[in-house]
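Other chains of the complex are left out, but the ones given are in their true place.
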Amino acid sequence: MALHPDRLLPAEPGVRAIARELYGAVRDLPVISPHGHVDPRSLLDDEPFPDPATLLVTPDHYVTRLLHASGVPLEALGVAQPAPTEAQSRAIWRRMCTHWDVFRGTPVRSWFEHELVEIFGIERRPSAASADAIYDELTARLAEPGFRPRALFERFRIAVLATTDDPCDDLAAHAALAADPTWSGRVIPTFRPDRYLEVGSAGWPERMTRLAEVSDIATDDYPGFVAAMEARRRYFISRGATSADHSHEDVRTDPLEGAEAGRIYRAALVGEATAAEAVALRRHLLLEMARMSCEDGLVMTLHPAVRRGHHGPTTERFGADVGADIPIRVEFTDALRPLLERYGTHPGFHLVVFTLDETVWSRELAPLAGFYPSLYVGAPWWFLDAPEAIRRFRRAVTETIGFSRTSGFIDDTRAFCSIPARHDMSRRLDAGWVAELVAQHVFDLDEAAEVMTDLVSGRPTEVFKL
Amino acid sequence: MALHPDRLLPAEPGVRAIARELYGAVRDLPVISPHGHVDPRSLLDDEPFPDPATLLVTPDHYVTRLLHASGVPLEALGVAQPAPTEAQSRAIWRRMCTHWDVFRGTPVRSWFEHELVEIFGIERRPSAASADAIYDELTARLAEPGFRPRALFERFRIAVLATTDDPCDDLAAHAALAADPTWSGRVIPTFRPDRYLEVGSAGWPERMTRLAEVSDIATDDYPGFVAAMEARRRYFISRGATSADHSHEDVRTDPLEGAEAGRIYRAALVGEATAAEAVALRRHLLLEMARMSCEDGLVMTLHPAVRRGHHGPTTERFGADVGADIPIRVEFTDALRPLLERYGTHPGFHLVVFTLDETVWSRELAPLAGFYPSLYVGAPWWFLDAPEAIRRFRRAVTETIGFSRTSGFIDDTRAFCSIPARHDMSRRLDAGWVAELVAQHVFDLDEAAEVMTDLVSGRPTEVFKL
């Protein structure tokens, strides 16, 4: 198992030569990660990572989902189980290696290879036969100081790492890291209020109580809730946050008239809001979040339209984020219109829109971002963070908005060790696309080099206000 | 007219060389055809095929539709007409040849060329000028023993051929073929109950009467209907069937509560079910079919979302399947949820989902098949059984589910002589796609060879339980 230096670059030799040059110029630039799910405590504590299964298999739903589809039960991968014994971890690892062939052609395989070869120096291709030897090699590496979180953070050349955090989180880990004189990395929180806007969701009244506690603002009426949310956003900003992330079933932003928001809010507090009212209030609140972003400057990002926990029995038994989330169709043109009519030209407001429904790239998102100064098209995400999907993305949006109205790459990962692999893949694919344009004489090589640097450094820095 | 050995392989010489090697390794593997519309009686009787028009033009709606769009009336192609005289057949053939240019760029043209050159040894390109000479050549060939159905079946290297059959069919032809000591081919039926689930369709009460007769189970109430359907499925299984095929407007699978299914069933028997009730019962019954598949093992396949007989006047005059069927949008994530929550992890249950709406490949089907062990993404079908669509399919699904969660190729054809051409095209295109991945160093050549054999032999054998 080896990583070919030209992997994922276009096959045609002329285009590949251009792509190789463009990629080479950005390959070693620092990683900017404005949206992800790494736990900041791992960097604060800097303890050695646990066993190979717990590091690389169990928590990564990209990995567990396809193994599950291939007949491996989630519990046999350690999902929602106590920390594995050495024998259990080895068995989990062996199950993954035994099914190595099911990952052929997927980015999970490419990322995994990158991690094993580049980070851990593994040279054997995973298989039932090689599983134990690789396990032993990994275990040995993980015990070395150079494989602790902080050492890897530095080795990965991470310039900024954004985490995703609950509005009531005290962000203690972020503060401690920032205060640590032995640490110079930039790890910033992201305000993620989904569960506070879904007023019909289980536990929502309790969350309001907690919100009142941490904000010291009464949340027994709607103005109090708004004030408390604004306060928490300010708190996040004071701890380095630059963006707020939102993921709901849709992105409608219809305002509620006059006292209606307050009425539904109070009904929800006592569990008496109807499902339709809860949705109406959430849509209104999404609009409110945009207003707050105009005022406090937090970049607003949208990741909508996923049916979470599609398989009820799995959710009940194993919880969320185990691979059973399935995208649905989404609509932006009409849904975002109330928001964009109000704030789409607001100076300094940044709205970054992601999608798992590719049909909106050329039909809705690029046209929107090609008019509204505040709207940026987010990079391909989740299922679409993959070579062919990234190519489709660039082909779908570039002709309407060029490069400047796109967000730059986000890795959105909870798999810390996959960060370099994911960013490297993105750089290779963007280099390939830009090289194709150069080969077709759409623009010149000097411009192409500018585009590449802008995509890797300029876009995320500017769009996410880093 | 000649068939280039490299046709449909990627143009770039390096990739083409890899593709040529991969294709070469599977080119001569037996044909597995788990879903199609060939009449088993033609193989039982083994009579010479009729005239060229009746064999190659009139019954093939892929051919007649585009000729119709080009201004040739369906009756002038023999559709829904008595068997043609020699002069009529020759005239039909000439009309097709005269319009040969309208097929440029379509797979119909590629298949047709393959048939004419490979099977019949024709070397002239069809045109008004060459039509008669080709007609004479074809007529001469069809009179030869080597061009009878059984000889061609063998020459085509067909390992398994599945037909599509009405639940009340006695499957006599299948039984006779199986009992024929001079015949060793495998021809299996497929259970296709659409018209039995559409309780509002014309003739449905009469079908229930017939169902009662052939099953010897009273169908005057809902439990009887269910029992009769189960009995017919067992009958089909006893005759070799391994799958049940379903094609409705949508694939919703919402269960009806308690006595509701029975109530609608009885209303439908006397023609008093509303249109909405008929749809509700069909959706419930689709869920029931999945339950039966869990119990009896028949693979469940779905081919939804076509507006059949879009042009009423044509349907009235020429009947169904003449080229006037038009796809519509379809949704799977929510529609299949009730089914998948119940049966999506049932051991041994296989659900294969086909679509004419490409937007669901990356958004819904691949994510579903990447979690649920029972769900496989069906190969591109009908309008999408074409080179670029097949490429889009692989590009859309491979990154989420690799190769193992796809169904393998189905030809879905009633044009017996097009079977080798269709499978050959599929093999060339898969070889091209896999070669691209090798050329980009996504995986190695030894793995690519495994993938190819799996796609051609492993997938259909396993997925369709052959």
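By written order: A and B. Residues from 1 in each chain.
The criterion applied here is as follows: a residue touches a chain if its C-beta (ideal position, glycine included) is under 8 Å from a C-beta of that chain, and two chains touch if they have at least 3 such contacts.
Please read these numbers as outputs of a predicted model, since none were measured by experiment.
For this complex of identical protein chains, the structure file gives a whole-complex count of 3 copies, while the figure shows 2.
Note that only the chains that are shown with their structure count from here on.
Spacing of subunit A relative to subunit B, judged by their CA centroids, is 40 angstrom. The touching residues of subunit A, when paired with subunit B in their complex, are 3-4, 6-13, 65-66, 68-71, 101-107, 109-110, 307, 310-314, 323-329, 356-359, 383-384, 386-389, 392. Every residue of subunit B that touches subunit A in the complex is listed here, in rising order: 12, 14-15, 331, 333-334, 337, 340-341, 344-345, 359, 362-364, 366-373, 375, 395-396, 398-405, 436-437, 439-443, 447, 450-451.
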